[in-house]
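Only one protein chain is missing from this complex, and each of the others stays in its spot.
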Amino acid sequence: MKPRVFAAFVGPSILMMLLFIAFPLLSVFWNSFNVTQPVYETVEVESCTAGFLEQTCTTEMKTRPILDEAGEIVRQTEFVGLQTYRNVLELDRLGEALTSGSWAAIQNIDFWKALRFTIMFTLVTLPLVVGFGLGIAMLINNASKLIRGPVIFVSLLPFIITPVIGALSINWLFRGDGILTAFLEWWLARDLALFAQAWTIELLMMVYRVWHVAPFAAIIFYAGLQTVNQDSIESAVIDGASRWQRLRLIIIPHLMPLIIFVAMIHLMDSYRVFEEVVGFRAEGYVISLQWLTYDFLKPDQAGNRSISRASASAMLTMIGIAILLVPLLKRTWRDHKGTR
Amino acid sequence: MKFRTILMAGAMTAIAGAATAECAFENEVELRSLTAGFEAWKAVTDAMAECGNFTANLDQEFREKQPEAFAADPSLYHIGGVANATLIPLLNAGTIRPLNDLVEKYGQHLKPNQLITVDGDIMAIAMMVNNQHLMYREDILEQLDLEVPTTYDEMLEAAAVIAEADVVQYPLGGTFKAGWNLGEEFVNMFLAHGGNFVDDANMPTINNEMGLAALEKLKATTEYLDPEYLASDSTYVQQQFQQGQIAMANLWASRAGAMDDPEESQVVGKVKMAAAPMGPAAPVSSIWWDGIVIASNITDEEAEAAFRVAMEGIDTETVEAHPTAAIWLIDGYEPGALAAGAAATAAKGARPYPASSAMGIMHTVLGNGIAAYLNGEKDAETTLADIEAAYMTSAQEAGLIE
Partner (left out) sequence: MTSKALRQPASLRIASGAFLALWCLIAAFPIAWITVMSFKSPVDAFDSNPLNVIFGPATRAGGSGWSILEIVLGLAVIYIAARLTVRRVPTLVASYSPGGYVALGWVVTAALVGVAFVLAFFGLLPIVTDLLTPLVGPLGRDIIGATTEHYQTVWVDRGFSNNFANSLIVTAGVVTISLSVGTLAGYGLARSGSTLAFWILIVALIFRALPHSVLVAGYLPVFINSAEWLSPILGENAPTLYGKPAAVIAVLVAINQPFTIWMLRSFFSNIPADLDEAARVDGCSHFKAFRLVIMPVMWPGVITTGLFSFLLAYNDFLVTSLLLDASNQTMVPAIAGMFNRETTTTDQVVAVAAAVSITAPLFLLVMVFQRQIVSGLTAGAVKG
């Protein structure tokens, strides 16, 4: 394919990505090394605010930004190098915690606390999603043709449901005396408060994620199972291979590219875990890297936001994902070399 | 639902929408507003819409959008809804206009208490106030022969008796959800101890006796709360009340009406209101207000129309149509039994929420930092020191301190 033709085919897509992803990304990168802030002055202000029955007026020193002639806030931008990254990573505190050898002290530093949970969440759910996905796919494949359609339909429900709604329904089901908590209490014959300690919340978040993503894995594996070569299975049976051997030696290798595809998508998505933290109201116990970024970015009620630290933490999240993806990129590179 | 009823209802709304009832004048200027989405704002913006040519945007993300949208030229919205805290960014950026002339022309009926002034300029018109006060189950306190607690310590003692008697699931309810809600609980407690959050140079002043005392009181409270307290917000506490699971809570006044709603409450008539329990210096509460502002990046004609429409929204008719939607500051509001607690709290000297740029940062770091103390990961001194350190980092990044 000639470069010009190639450009014509790929151009629109690249343009969209440049405009709405690459360009903002550049500004994120830039912001992580610079701090932009308003110039403040401190003045004495008399202000009156609404009381219950009558006004309360006070005169006090207030800090407020200086406005220029056009009425815009005067801002200054300063290059701060890696300072913002230091603020996010809090390496000095990490060093102290490491020398004292206290895990709890490390877990008191936001970034490392978030990193710990994010990595654990990713690595625990990954095998579960692949395993359950494969299991469900084989169960469906095993079912009679008559019920396959409805079963696939039901299986897909957790995947298609709007994530915000999914997290909310978990709230209705588990919070306080929610119906599933009540069921568990009856079953285990003890009082439960699932949102009262970190480990139960983490467990719930992981269960929810597996419930939500396993159907995606299942449907892809199911499609893969349709193309397994029946002849090789039959000859394996004739050779006396057990079910387990057939699974391990024929089916899994056949599905391997799909397993890698699912694993890759899942790695990227679960490393960005965020909806669960908000949906499960877990902020008091566990936080994730993307939640941290979001929290820096969200303006407080007086309109301040920590754009620089949000950018730095976003860049760090990206670096983390890139590291996780290296093995996969290597494989894609090999394929690319092979097909050329 | 029957299909016919849908059609009927659709037709009815169409008719209602067409009529511009009850507005004193016909508005000819295209106007838009951006406010929060709770019940009182719905009532007020519905009343504004009666004047015609008005689009209301009730948006929960308003806090994020308002500063940017008002800074645009021309401003994307003419009327804004703010609270004492969310007024700050607009005030700082100079994107809302002084209303002195307009108040003189169209706002003679406003009470002085409604006029929010900064250095003599009227910058906002308040329409309602809100604070936290004690709600309690009268039947339970009577059954156990308990007095209505007036101080926070009395409240905790009463909670201990209730827990002992095992008459409800949890003696207390509290809006301890990590984040803004938890921050607000500390703010109330710290105000009640007589504390100030930052000094004139915006340096933090919470790591002291008062801060430690406030933290300990919060921890003592959690003994009597649902163990899932770090996930419980106002709506959740309200539901716990309605389902008869808790006996007392120091809760937002705006939630009082729901206790007597027969549609959803199982404890109608049993929940009574009293002043917020006293701390060492003031009631454990803070006074908030909500009100309207007018953008500065619009023409004077638009501003005039916007102000007149806004006045129609916050007039006596709105109050009469929605008497329980809020504790109105507007003329014609008659506080009922449900508002008694809020009034008593104010009378006992509850302090206004100390809104400022620095306080915005302080509230956020408090909301994020206190959970670690409550669930035992840190001791009180470390918690406060860490919160101050987090405040310093944020305030430096924002440019508030050197």
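Per-chain residue numbering starts at 1, and chain names A and B are given in the order in which the chains are listed.
Heads up, the rule we're going with is that a residue touches a chain if its C-beta (ideal position, glycine included) is under 8 Å from a C-beta of that chain, and two chains touch if they have at least 3 such contacts.
Here the structure is a predicted model, which means the values were calculated and not measured.
S.K.: In the full complex, which of A:Cys57, A:Leu98, A:Ile179 or A:Ile252 touches the chain missing from this view?
M.R.: Counting the whole complex, the residue in contact with the absent chain is A:Ile179.
S.K.: From the list B:Leu34, B:Leu110 or B:Ala158, which touches the chain that is not on show?
M.R.: Checking each option in B:Leu34, B:Leu110 or B:Ala158, the one touching the absent chain turns out to be B:Leu34.
S.K.: Per the definition of touch given earlier, which of B:Val29, B:Ala258 or B:Ala346 contacts the omitted chain?
M.R.: B:Ala258
S.K.: List every residue of chain A that touches the chain not included in the displayed model.
M.R.: Residues touching the hidden chain, for chain A, are 1, 3, 5-6, 8-10, 12-14, 16-17, 19-22, 24-25, 27-28, 135-136, 139-140, 142-143, 149, 151-158, 160-166, 168-170, 172-173, 177-179, 182-183, 211, 215, 219-220, 222-224, 226-227, 230, 233-234, 237-238, 257-258, 260-261, 264, 268, 271-272, 274, 289-290, 293-294, 297, 307, 310-311, 314, 317-318, 321-322, 325, 329, 332-333, 336, 339-340.
S.K.: Residue by residue, what part of chain B touches the chain that was omitted?
M.R.: Chain B touches the chain not shown through residues 1-6, 9-10, 13, 34, 36-39, 55-61, 64-65, 68-69, 71-73, 76, 234-235, 238-239, 242-243, 252, 254-255, 258, 261, 263-264, 266.
The working rule: only the chains that are shown with their structure count from here on.
S.K.: How many angstrom lie between the CA centroids of chain A and chain B, rounded to a whole number?
M.R.: 32
S.K.: Contact residues on chain A for chain B in the complex?
M.R.: It comes out as residues 35, 37-40, 42, 45-57, 60-65, 67, 71, 73, 76, 84, 87, 104, 107-108, 110, 175-176, 193-198, 280-285, 295, 298-304, 306, 308-309.
S.K.: Which part of chain B faces chain A closely enough to touch in the complex?
M.R.: 63-64, 67, 83-86, 88-89, 91-94, 112-120, 126, 129, 131, 177-180, 182, 200-202, 226-231, 236, 240, 245, 287, 289, 291, 296, 329, 342-343, 345-347, 350, 352, 355-361, 363-364, 368, 371-372, 374-375, 377-378, 382, 386, 393-394, 397-400
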